[in-house]
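Left out: one protein chain. Kept in place: all the others.
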């Protein structure tokens, strides 16, 4: 074990600046307004994160317009986006970037670095462990170019995407979001800070990106990256829930004393903190493995999801409960985190799927 | 649902008298001494329960020397024996009685009612759900009488038994405990209030009790009765743990206040009480079903074990933890209950086995 | 009335009543007549809708009326009136108050709501800040209440208000019957995490209430409120359900009907929840048998605690089982449902709404305190709020 699980000084600086920016531009009242609106995300915030600061293309090489950083820095940004429950298509774009990097797709990486949104066209619960890909059929147009037919339900971060990356027939295709025959239908989603949509394709023209092993390996690495990055977002979300609950309990009085002085609540929060300490360690290990191409990356990704998915839900649930009635109202941010945590716990494979994957990876065969 | 889940007045009186008797004759210091001794159980207490009061043969009909009561009364006695962690072979004898009643074996029932110990020769973890029976072979002596060969490990309540009931080759046999070729070896057991033993048979002469469907159905009903009765013992044990912990916390002072005034402990004990309330209901339902031959009896037995087995362990664990250091010493009774609860959680099928059985009984098929 | 009332005599009375009153006739007229015949709530006194009969005989009457196709008084809609206001008025009200309020309450002509909780007084109900100040012969009320279900439909509210801030928090309270149509009462819907607005905020600004609307003596509000709260806890418990009759049935059916969703890990999870749901159901069966036999126990608190935890977990597993499909919500409209229905909408709704089960009607934390102290007899925590004037308590 030589992987460093700490944050670098640069990463801490990155965190500080992202947190300050989100405090100014993604306060929860604004997040709630975006969630209530028919808009799928916060276009202004996305512009800030992509065009203006380049944070959306951290891992894209500098010569393609990116920042030349790694997954490890991307994960730090996601911790902060989780803290803010920020309504931006950052995760999907980061996963797309991993896939495109794997394929060396310079043009799309350049588009992404320029503020374009490239979205993996995957049901949100498909991950390195989890459900199978939907069947999308590939046919051929008169000019020999590929056409796609099929539906993909429950896709995240795709409603404002400019390009979709569609797995079909064992290969990977790029589909222009404005392509004829492609329809996106917004889904009323549990988590309106990251709403899902359904994709339908009728002879949608597509461009082949990769086929065979090359496609499989690119998709695998993207799915692992998704599980890994999401674990950092979940950690950040859970940390917000703990911090916010602690703050509330320090200042809320009942029975003539701060509610946070009641021992039963203190012990539950202490236990939650114990879990959070571990959530950070597994998230950092997963990031370190994925960023360095360590052979343990796949196991680390499933470990991180098996641990952090349920933890984030539990943190959000405790946050609601310990706020009492106020935490159950629409006008308090807790429900935004609750919904996002639950939605994220399904994303890139549920904890149950990841434990099943670990059974194989850690040689613990079923009964 | 017309089964009455309450205790009758007679049952409450029975409970009072058993509790008073055990308070006089099975205080924990005595239980500890028996557990430490090479003796498998408390022979004096057994004499009191069997010969002197007839409590060991409650369910045996009066014309065979028993009390002519039912499983429901036997279960009340077991609640109290659980409370006392009493070192007597009551459970095994009660299960044997069910089996013998099913077969109409008057002679053995009479022996049992006279203070004899009849033990089912089953590994302690064999139940209506759980592991399979060990293979015991049946051969024939020169005079045509059956001989048994094989080993049965981890049998409870058998060390002082006068007769063993052995399942072999799909049939049921009675084997005299003094029979040549039968060897009982005491096992150093986690729970020395109900120690296990290993049985080895080399051409042990046996008497056929039943074969075929009759044997299967008698064994099934005995195993269901075992799971059902044990659930009441587990409830009684858990109730002792809660009561004792509450009493300790009311009288133990730390930080200038009774430890029981600390909210974190109060909430944990309240949660435990919530489980206990349910444990009593499922135990009484199982008893009511088994006593009345309700077709739901098998489901009720697995439900009761799936619920009460883990609950009793948790109650004993909380008892140890909330007593602090003193609860971890040999000279405090908590460890006797801890060990008995864990041992009982394996008996007649573990909770995991019973949940698997419920999957079939409640039509919840596996993946 | 010298003769004791029995199940048999009650059945006869109902049959006699039905002979003279057509169950298919005008609903309100029928209900009023039933009340006047003492067949509303038979354990209430004669003249107030009852016969002074044992409470356990009520089902005999209800079943007889239901069998005859008689109209009911929409008991779920007027649950707060029946469950909380009525027993409190009966116990603490004057003859005039009982006379005035109980009949229209029972016939559902007048809906009631409960004005207890405040933004600053949730778990600590005795800490309410809403002021009631003497104003001529009556009272002037100012304050804000919250989590008031049915306030937008209610004619009357049971109100806890502070009449003396200079004494200890329990001592300075008085209980009122608040006219929800009085000037200064403003009801605003309170939207919750599900998007709905089951509840309301109620703003009381210079609301004038006559002294005849005071229930119990000045300064006795906490004692009166305890009657209300005690009855709230008894009321919770719900009806007897068959196996898989509750939320577990939804999960079990999805498991059975959608084999493609199953995974081994969730199988055991479903089974664990099934065990807990069935254990809780049997606990309810046993509790009802005890109540019917006149042996009430504290198990109702256990049921509320277990129910809240269980519904939260079952619905959480349902969403997980469905995967991305389980993340689809039906709508976020700010509906105003009048009854809690955890089954009617989809999995995400169930999961969100169930979060409220451990908060409403006494948080699970408060309930655990009560169980620990009143059921188990564990000592109270050292208090920080006794012997201190309410106005001097930190808030």
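Order of writing sets the chain letters: A, B and C. Residues in each chain are counted from 1.
What we mean here is this: a contact is a pair of C-beta atoms (placed from the backbone, for glycine too) under 8 Å apart; a residue touches a chain by one contact, two chains touch by 3 or more.
It should be emphasised that the depicted structure is a prediction, and the values quoted were computed from it without experimental measurement.
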Shown chains contacted by the missing chain are A, B, C
Write down which of A:110, A:160 or A:266 is the residue touching the left-out chain.
-> A:266
For the chain that got dropped from the picture, name the residues of chain C it touches.
-> 264-265, 267-269, 271, 381-382, 384
Interface residues of chain A toward the undisplayed chain are 1, 4-6, 242, 246, 249-250, 257-258, 260-263, 265-267, 269-271, 273-274, 277-282, 284-285, 303, 306-307, 352, 355-356, 358-359, 362-367
Could you please point out the chain B residues that touch the chain left off the display?
-> 36, 123-125, 130-131, 153-154, 187-192, 196, 253-259, 262, 264-265, 313, 317, 320-321, 324-331, 334-335, 338-339, 342-343, 345-346, 350-353, 355-356, 366
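One rule holds for everything that comes next: only the chains that are shown with their structure count from here on.
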Quick one: chain A and chain B, Cα centre-to-centre, how many Å?
-> 52
Could you please state the distance in Å, as a whole number, between where the Cα atoms of chain B are centred and where those of chain C are centred?
-> 43
How many angstrom lie between the CA centroids of chain A and chain C, rounded to a whole number?
-> 42
Can you list the residues of chain C that touch 2 or more other chains?
-> 263-264, 266, 365, 368
Residue ranges of chain B touching at least 2 other chains are 262-263, 266-267
